[in-house]
Every structure is written in C-alpha cells, then in structure tokens.
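Presenting chain A:
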Amino acid sequence: MHLSLPLLLSVALFGIGVYGLLVRRNAILVLMSVELMLNGVNVSLVAFDVFWAEALRAGQSLAIFVITIAAAEIGLGLAILLLLYRMRGSIAVDEATDLREDPA
Partner candidate 1 sequence: MTSNWLLPALLVVPLLASVILLVAGRRAESWATWFGVGVQSVGLVLMLGVLAEYKRNMSGSMQLVVDAEWVPELLVHFRLGVDGISLPLIALTSLLGWCAAVYTVRRVPEPGRARALVGLLLLLQVGLLGTFMALDLILFFLFFEVVLAPMWFLIAFWGSGERRRAANTFILYTVLGSVVMLVGFLIVIVKTGSADMVALANGLGEQMSGNAQLAAALLILGGLAVKTPMWPFHTWLPDAHTAAPTVGSVLLAGVLLKMGTYGMVRIVVPTLPDAMVQIAPYLAAFAVIGILYGALASYGQQDLKRVIAFSSVGHMGFVLLGISTLSVVGINAALFGNIAHGIITGLLFFVVGGIKQRTGTTAFASLPRGLYASAPRLGFLLGFAAVASLGMPGLAGFWGEFLSLVGAYHPAVPEHLFYRVMLVLAAVGMVLAAAYFLRVLRRVGQGAASQATMDDVAADEWLSWTPLIALTVVLGLAPVLVFQVTDPAVRMVVESVAGALP
Partner candidate 2 sequence: MTIQSIDLMVLAPTIVVALGALVALIAELVTRRGQVAVGVGLVTLAFAVPFALAASGEQTLCGAVDADCAYVVAPLSVALQLIVLVSTAIVLLMASSDIAARRVPGGEFVFLILCSVSGAVLVPATNDLVTLIVALEVVSLPTFALVALRRGEPRAAEAALKAFIFSIASVAVSLYGIALLYGTTGAVSFNELAASTQASGPSPLATAGMVMLLAVVAFKIAAIPFHAWAPDTYQGATVPVAAYLSVVSKAAGFSALLLITWTFSAWSQVWAPVVAVLAGVTMLGGNLLALRQRLAVRLLAWSSIAQAGYILVPLAAVAGRLEWGPGVTNAVVGYLVAYAAMNLGAFAVVAVVARRTGAVDWADYRGLARRSPGLAVALALFLASLAGLPPGLIGLLVKVRVLIVPVGSGVWWLAAVMAVATVIGLAYYLAWAAQLFRQPDSEARPSVAEPETGSWTSIVAVAICLALTVTFSIAPSLALGLVDRL
C-alpha cells in the first residue's frame, strides 16, 4: 500500500490535535487533543516501522512506549487538573492566569 496514506493520516491527526490543544478551554479536552497528537505520532512510527521493517522494530517499540507515556501523562494530568479544580473551582485553562507578568 501507499506509505503516504498513513503518513497523511498522521499529519492530519497531529494537526487536529494541535488545534485542539491550542483552542480548547476545558483542560480535559486539552488532554484529549494531546492524545490525538500522540496518535498522529504513533501512526507515523508504525508506518515507518513497516516501511523499514528492521530487526529492532524501533518504530513499533516507540509507539508502544508513547502509548504508555500517554497513559502516565493522562494519569498525572488528571491529578493536576483535579487539584486545579479543587483550588479554583474551574478547569478552564485560559482562566488559570494568576501567575503572570505584571507590566506596571
């Protein structure tokens, strides 16, 4: 099959993830967008892995690691945003601006 197909899928997922990351206000939606980005990466990795088909299976191995990393990140991320929710009563990312420059 065409290598470019999975690659284009990967690019599309990554791009969509970037958009969501930058635009979604709810922190959980942001986390979801990140998952999309990582999936984009993984599609590439798997496709290239198939393409090169080398012995170490580096692409697929990394894809598995990325999935694991994503899980860990989501876990911790949720903990952080729950904390945020406890502190602020909201998980709107763009409202968490207590820490900022104060150009007087």
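Methods note: a contact is a pair of C-beta atoms (placed from the backbone, for glycine too) under 8 Å apart; a residue touches a chain by one contact, two chains touch by 3 or more; residues count from 1.
How were these picked? Simply put, all candidates are chains of the complex that A comes from, given by their letters.
Note that this is a predicted model, so its numbers are computed, not measured.
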{"item": "Complex member touching chain A, one of 1 or 2", "value": "2"}
{"item": "In the complex, chain A residues that touch candidate 2", "value": "7, 10, 14, 17-18, 21, 27, 30, 34, 37-38, 40-41, 44-45, 47-48, 51-52, 54, 56, 58-59, 61-62, 65-66, 69, 72-73, 76-77, 79-81, 83-84, 86-88, 93, 96-101, 103-104"}
